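Here the complex is missing one protein chain, while the rest keep their positions.
Presenting subunit A:
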Amino acid sequence: MPEIRVTPLGAGQDVGRSCILVSIAGKNVMLDCGMHMGFNDDRRFPDFSYITQNGRLTDFLDCVIISHFHLDHCGALPYFSEMVGYDGPIYMTHPTQAICPILLEDYRKIAVDKKGEANFFTSQMIKDCMKKVVAVHLHQTVQVDDELEIKAYYAGHVLGAAMFQIKVGSESVVYTGDYNMTPDRHLGAAWIDKCRPNLLITESTYATTIRDSKRCRERDFLKKVHETVERGGKVLIPVFALGRAQELCILLETFWERMNLKVPIYFSTGLTEKANHYYKLFIPWTNQKIRKTFVQRNMFEFKHIKAFDRAFADNPGPMVVFATPGMLHAGQSLQIFRKWAGNEKNMVIMPGYCVQGTVGHKILSGQRKLEMEGRQVLEVKMQVEYMSFSAHADAKGIMQLVGQAEPESVLLVHGEAKKMEFLKQKIEQELRRQLAWAACTETPQHPCRHLAGAAEAGDGLLPEAKKPRLLHGTLIMKDSNFRLVSSEQALKELGLAEHQLRFTCRVHLHDTRKEQETALRVYSHLKSILKDHCVQHLPDGSVTVESILIQAAAPSEDPGTKVLLVSWTYQDEELGSFLTSLLKKGLPQALS
């Protein structure tokens, strides 16, 4: 019996380094290949030894699927394909394919050039890795091989993010990656059809939150930024170059225009201009409103937002700076943070989730004395704000998606253990779905309804009525080809003759009348009892019930007895034997 096995190699009950191995009907698919940004050692990458202990990755895996370009979903890809060694296909959407190598290179630079890490992948490895990528369109059914097919659905979250359906025969799994169910300022909401997978693997980053309305959060954000710059403070917003950054820029841009503010807004350079270009060229992946108006006005050309120079950080007076990366773990955002942290007038707004171990996570959890490299201690006096802008589905959104796809069971990953437990109960209560959840390298198994095989039904067996009906036929099995045909057809195809088995029983009756009259009496008797059957009186004097023939004869020796010859074939045995026993009881006395 085929079954679905899920092995989280990275994110089980943990955010960061998403990497899940799914075995479905003999096919092995790896979903995402992320890294954990909170670690600097081996724990940074998923545990591929689970696979490699049995041989090469390429031999074991049928394909790899990357859901979107965030590093916690694709950061380990060059390590995986070039350093561990994988040569099979890697599937991702076009925008992901375009943006992912840039982010990888960016991260590589920080890791190797700034931190001087050894044993990290090289630029060439990123290029070689990307050569193995096959781009997929939304809703395109990609035939990985004869049996395995995958299909991408829109996931929102970031440009090009997709959910994937993995299907082998009648078994299917849907993997959501990260997604959001409410459209935001530049992306649409995730959507999936009622594909009824056996298993839905969904992220659960915001498993417990039901976030307040989007508008409130936006107003909150603008108010905090505005108050800070009004009192002369500086605002630092650590972001990833693509995604949230664009949404927040659109938000500030329109606010600045409306309020006629002159305080400068900067965006750390390099990636950003390029990023906006990508957004423009991939307009079909953005939300309805931007798609409709892009001809008149490109939402990603900002008037108030200028490129940032490192020297600006020391300028006096208020300013707002978007700087990468988003979790304050390295690079420009961390540099600026160190400069501004000591002043209580300043503010840092963390607009997204921070993984454990990063500076972002530490300050959000209330830590105000940070140990930096070289045993230096940094005292944080600036205000620290967290704004949940990160486009993940909240509990309500997850439930919504489960409702859309109607899976047989749900598996929660990419979240924290406690939160997942809460959501698990909620889904089980409200949606009555069987639920499983996973920690790293646990292998929950999913028994599901299996269909033993499929057969073809040929001529004459095709149903006309929609009612269930009893069907009899012969299954011809040749190699792995199954065909269900009528028995006559099967005999014919195999060149066999039918052997007819017929029974004729003699039933003795006391009846002095003539044979013809006896037959007529038999006819009316049977007609009155067998209402659902076709009873006929033929011109030659015989009676038929369906295909059963009844003839009356008078044995010469005894005029008081008539013999009924009841004749039927093996196929009509039930009815035939019923009729003989019925007639044996005799005929009712005629009224006349």
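Everything below uses one rule, namely that a contact is a pair of C-beta atoms (placed from the backbone, for glycine too) under 8 Å apart; a residue touches a chain by one contact, two chains touch by 3 or more; residues count from 1.
We take it that contacts and distances are computed from a predicted model.
Which of "Small ribosomal subunit protein uS10m", "Integrator complex subunit 9", "Replication protein A3" or "Trifunctional enzyme subunit beta, mitochondrial" is the UniProt protein name of the chain not shown?
For the chain missing from the view, the UniProt record says "Integrator complex subunit 9".
Can you say which of A:41, A:146 or A:479 touches the chain missing from this structure?
A:479
Where the complex has a chain not shown, which of A:468, A:539 or A:560 is the residue touching it?
A:468
Taking the full complex into account, find the residue in A:216, A:259, A:417 or A:529 that is in contact with the omitted chain.
Missing-chain contact among the listed residues: A:529.
Can you list, in ascending order, the subunit A residues touching the missing chain?
Where subunit A meets the chain not shown: residues 1, 94, 97-98, 135, 137-142, 151, 170, 274, 277-278, 280-284, 294-295, 450-459, 462-463, 466, 468-479, 483-484, 487-488, 490-491, 494, 496-508, 529-533, 546, 566, 570-575, 577-578, 580-582, 584.
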